[in-house]
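Omission of a single protein chain aside, the complex is shown with its protein chains in their original locations.
As written, the chain order gives the labels A and B, with residue 1 at the start of each chain.
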Amino acid sequence: MTTTTLAVLVPLLPFLGAAAGLLLGRTAPGFVRPLAVLPPLTALALAAVVAVRQGGEQAIDAHTELTPTGSVPIELALHIDGFAALVAVLVGVVATCVQIYSTGYLRDDPRYPSYAALVSLFTSAMLLVVYSGDLIVLLVGWEVMGICSYFLVGHYWETPEARAASIKAFLVTKLGDVPFLIGLFALATDAGSFRITKILGAVANGGLDHPTIVALLLLAGVAGKSAQFPLHTWLPDAMAGPTPVSALIHAATMVAAGVYFIARLLPVFESSQAAMVTLAVMAAVTMLGSGLAALAQDDIKRVLAYSTIGQLGYMTGALAVGDRGAAVFHLLTHGAFKALLFLAAGVIIHAAGTNSLAAMSRMRGLRDRVSDAYWTMTVALLALAAIPPFSGFFSKESVLGAAEHVVTGHTEHAPSAAGWITLVAGLLTAVLTAGYATRLWLLAFHGRGAEAPDHGRQPLTMTVVLWVLAVPSLALGGLAFRVLPDWFDGRDLTPTLTTSVAGTGVALVGAIVTYAAWRHTTTLSARAPLGAVAAHPEGDAAQVEAEAIASHAPVYGGVAYAPDPADPGRLLLGPLHRHAAVGFHLDAVYAALFVRPVQAGASLVRFLDREVVETYVRGAGALPRLLGAAVRRAQTGNVQTYVSALLAGTVVLAVAALLVATGA
Amino acid sequence: MTFAAAHTHGFLSPTGVEIAFLLVGLATFGAALVTVTTRQLVHAALWLVVALGGLAVEYLLLTAEFIAWVQVLIYVGSVVVLLLFGLMLTKAPIGRSPDADSGNRWAALTVAVAAAAALVWVVVDAFRTTWVDLDGPAAGSTAVTGASLFQNWFLPFEALSVLLLAALVGAIVLSRKAKAESSSPPVNSRAATGSSPSVPDSRNHPIEGNGRVEGTNPVATTGLTHAADAADAADAADAADVTGSPGVTGSPHAPSPTSTAGTSPAQQQEGAR
Partner (left out) sequence: MHLAYPTVLAALLFCTGLYGVLARRNAILVLMSVELMLNAVNLNLVAFDVWLSKASRETLHSGQALTLFTIAIAAAEIGIGLAIVLAVYRNRGTSDIDKLRDTAEGHESEGPDSDALTAGSADGAGKAEATA
């Protein structure tokens, strides 16, 4: 089979799996699990074959016109270069792992068939985004991912948190998608085509007419999809969805789609200095803000969510300094270790019966209950904190190295302001990253207090996957930084000495400071008992998680934080803790600016509809009802009244006929 | 239009026949008016006799002798007697009865006066110059009538006799007292629940009684058994905790409160999932 055929099959197989799953889910429940796992697995295999065949050389291009539009045609096109090939492999690996994990996680869930089908559909949409060579087809995949995210985040729709979170995720990303769409149209009008190759050719030849406007509009969509400031508020709340969903969508794939998009079209952004600086500022604010917020979160998944936001900030920072190789390198490693972090967190939540770090820090011996999760999570956290020789070290160093490259005068791709902003923010964030990673590790696994409850072994499907993902988290970086430049643009990804030392140094500083704070505060935990566990610990992991999510706010007073004096984050952040816990009040600002006016408008409309329009409708109905009541009063049942009426009418008719006949 | 040489036709010079007709007509009309307005029911029947008799005289004046005597024979002789029997058997009050006229009388008066005005005006206008020739042989003598009847009208005559037979049988059937309700026609129906009282049973719905009317009888004694069955059914539905319908007898009233209480928790459980 030609590579093009294989490449077409890669997004197609999960789509067919999703369709079959949705159709057959109820009638043939025995087929659901194979239908969930096999298509992504096959797609992974085919994507690997495609990657091998492409080998980082000539990009594979294939296109056919989908529909003439009168001006700029839309084509069904493939454009598989090194970036696309490798990202597709990452998506395949993570999707397969998530599907296998889900068979154990949602073992008893009655909605598992639709869940698995939606995950497959999502996988197919992401692969479409990765492989697509036409921007409108990419947009189709983009939007399908958005709606699948809505459905999947809202999986536990019995809980109000999930319902609110799914709508919030959908609306906030759509808020970014509208300027994105306009930007796409503007770009295509300027370049004369939706094809990526033609657009890049147009940029190289004569440049675009309005590069800044186009770039800023596109950045809005990327900010929404990749959860960058200011459209990042949906991602922490989206943790109300099942953990495998978070692992797939909110760690490895969907949020990476924005970064990938910029990487694909980087020349478009590079043609506008203002856009690059904006991107750098956005990345910096995102990195620092999310790092601080992650230190204050109590929900283990929210810590990971803010961590994702921050790591995506690294990637966008790398793009802001014009190095897409570094950005995609970090995307690949981040996909592996963040997915691993989320899946391990799912195992921990299942075993502990709670998602609250405060509660976990008051349990002793949790790490013995979930030893697989303990070791793999340790690996992943070390990768997150960018400690050598784990993969995160190499990819983060490539980002910082790219920033340093721009700072030292190589500004042909990006302005030096972007370089400075990215470098400084990146180093500061490295401190914060190490800090919250250490905090999470200590609170979750080194708690003191009562013995952690023993609910038996975790399902094999959940634990095996953790080890599978631990391999790239450990090894990918060291092997990849030599090989990847051949796949990417050729820029060297080797870590430079200054940034390596600086980065590792600040990370170690952050870890040590956090450890010291923990030693100081952990003695307080015995004096302040806190915590509650799920009511059905024998249920499958999905049920435990749903109950944990639903009970967090009632037990701890909020969905994000807990009043825990033994939290080292309180000591580290000081007066900032209160603000960091609620994401620096951005949600409240949005609520006041947008949500409340819209709700007021809605209630006004409801009032008008009920009082004004309905009144007319009811009035229109009242008149016939009155008439009917009046007419009904003639039904007296008395024969004499009936006959009287009949005869009266007859007399009238007879007289009328006479008058007419006599011509009067 | 016929002219009789011996009489001058004119509105202001009526013949003797006309005068007699007018006087008897007035008496008849007056008697009829009293019949429909008097409060004494038996008097009404008797005034009807006067009216009918007056009409017989009118027939004679119109030279329809056979019809006149048939009128007296049938109407005065049997119809009025039947009416009097009817009054007697329905225990009509002797003397003034205060509610002989219904509340409809003003509407009736209006309609009647209007109809009268219309008819009289039309008739007078149509037959303004029409005279009946009453000279010569009687147009309604027995010989003439009999010949006509049994030559030209024989078939209707036989049909009429069949009709009279049917009326006879019908009257007998109608006035039979029903012993077993199943064999009797539904005009005198008891409810199918099996009660056959010998006194007037105002609780039953005769003639128009349909199944639905009989079924929704929660107050009647016969309905109590149905209510008890429905209550048992509602208990069984509660115990089984299914969304059972209360349709045992089709009566929607009695069992519905309990069964909705039984179904709502089940629906809430379904909704929570």
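The rule we apply is simple: a contact is a pair of C-beta atoms (placed from the backbone, for glycine too) under 8 Å apart; a residue touches a chain by one contact, two chains touch by 3 or more.
Nothing here was measured: the structure is a model prediction, and the numbers come from that model.
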item	value
On chain B, residues whose C-beta touches the chain left out of the figure	1-2, 9, 11, 14-15, 17-18, 21-22, 25, 28-29, 32-33, 35-36, 41, 44-45, 48, 51-52, 55, 58-59, 61-64, 66-67, 70-71, 74-75, 78-79, 82-83, 85-87, 89-90, 92, 97, 99-105, 107-113, 115-116, 119-120, 123-124, 127-128, 130-134, 136, 139-140, 144-145, 148-149, 152-153, 156-157, 160, 163-164, 166-168, 170-171, 174-175, 177, 187-188, 200-208, 212-213, 216, 219-220
Residues of chain A (touch criterion as defined above) contacting the omitted chain	632-641, 643-645, 647-648
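Assume only the chains that are shown with their structure count from here on.
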item	value
Separation of mean Cα positions, chain B and chain A [Å, integer]	84
Chain A - residues contacting chain B, complex	110, 158, 638, 640-641, 644, 647-648, 651, 654-655, 658
Residues of chain B touching chain A in the complex	102, 104, 107-108, 110-111, 114-115, 118, 122, 272-273
